[in-house]
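Report on the structure given below.
Removed from the display is one protein chain of the complex; every other protein chain stays in position.
Up next, chain A:
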């Protein structure tokens, strides 16, 4: 039997109309009330907002369970359409570069180049989380063990997303430029403002471990790597002897830190001395052999190529970092001192902060005396992680009973 639009129970048609309506509302809000920025208040405002949201959902669940709104929001068509709404906005984010100015006035006006802070996104989020929240409550109270998987998935997702959204305003990410031997307590936030911290950080030593440099053949006229698309474009000097097109390359001598003296390299230990290698190159067709030097160069020295023929030269590529780390001393206002080493993937916890090794002066490479340290404070993270771990547990249930469910119906 044909059902009229808006006649209960609502289904997909109403779902799509709601999505279009929310989009329209978001656009109007964004365009005509740009002063009313879509921003979650800071602590404790976000906590209060969260509590109001939870109270509303509980009230709907307990006192208005039979109401159209409750029934609709906790239905599958609402879940499907709100997820599609979210998905559609994410697609826009996936296509339009975010967080940078856009040439199109329409895109800028609608806030599509900073979607996560636009009103459309806020409305989509609110709709999605209301639906998810009520769908969760539907099977959470009264609790039944057989709903465990359902609850872990739905409640977990709700907790993770709600906490992430509310907590976004309390998230602080700061960048600190630390130079060797100079204690620093000023950092820059993402808006580019300078922030003074109650702790100071002094870089005592910055170190880089490098992979052995690689050798490759380039074309003398274009300067491009010639073996492009071939299996062996370049080789580590460690893998000698190597084959590059028709040339067999043997590394005779390898220097980690070298200086050019006349036509050859000698070991030197100065800042900016690049690696170099003495190679013997044999043309496999003609058997012709030549010996020469290559060096990757550095921020202080020119690279040194070995010209093999009119067409080709052998070159050494600058070594890639394998690991970089900063030895730092941290001093608190109370006069406490501690020492630690920061490394990528190994942050250091300090009070509510986490310290990360971010980057360094890549021009200078291993001679950098600068280390950029990121300081992150995210007080809501335990709640987000609670949600994430519930979801992880829930995904195991999906594993188990996904297939059985269907047959039970």
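FYI, contacts are C-beta pairs under 8 Å (C-beta built on N, C-alpha and C of every residue); 3 or more make two chains touch, one makes a residue touch a chain; residues count from 1.
The definition used in the following text is that contacts and distances are computed from a predicted model.
The complex appears with one chain absent; UniProt names that chain "Cytochrome C assembly protein" among the candidates "Electron transfer flavoprotein subunit alpha/FixB family protein", "Class I SAM-dependent methyltransferase", "Glutamyl-tRNA(Gln) amidotransferase subunit A" or "Cytochrome C assembly protein". Only one of A:219, A:252, A:288 or A:320 touches the chain withheld from this view, namely A:320.
Remark: the omitted chain is touched by one listed residue; of A:95, A:145, A:194 or A:261 this is A:95.
From the options A:18, A:137 or A:164, the residue with contact to the unseen chain in the full assembly is A:164. By the touch definition given at the top, chain A reaches the unshown chain through residues 76-77, 79-80, 83-84, 86-87, 90-91, 93-98, 116, 164, 171, 173, 211, 229-234, 236, 239-242, 320-324, 343-347, 354, 356, 358, 374, 376, 378, 381, 384, 388, 391-392, 394-396, 398-399, 402-403, 405-406, 409.
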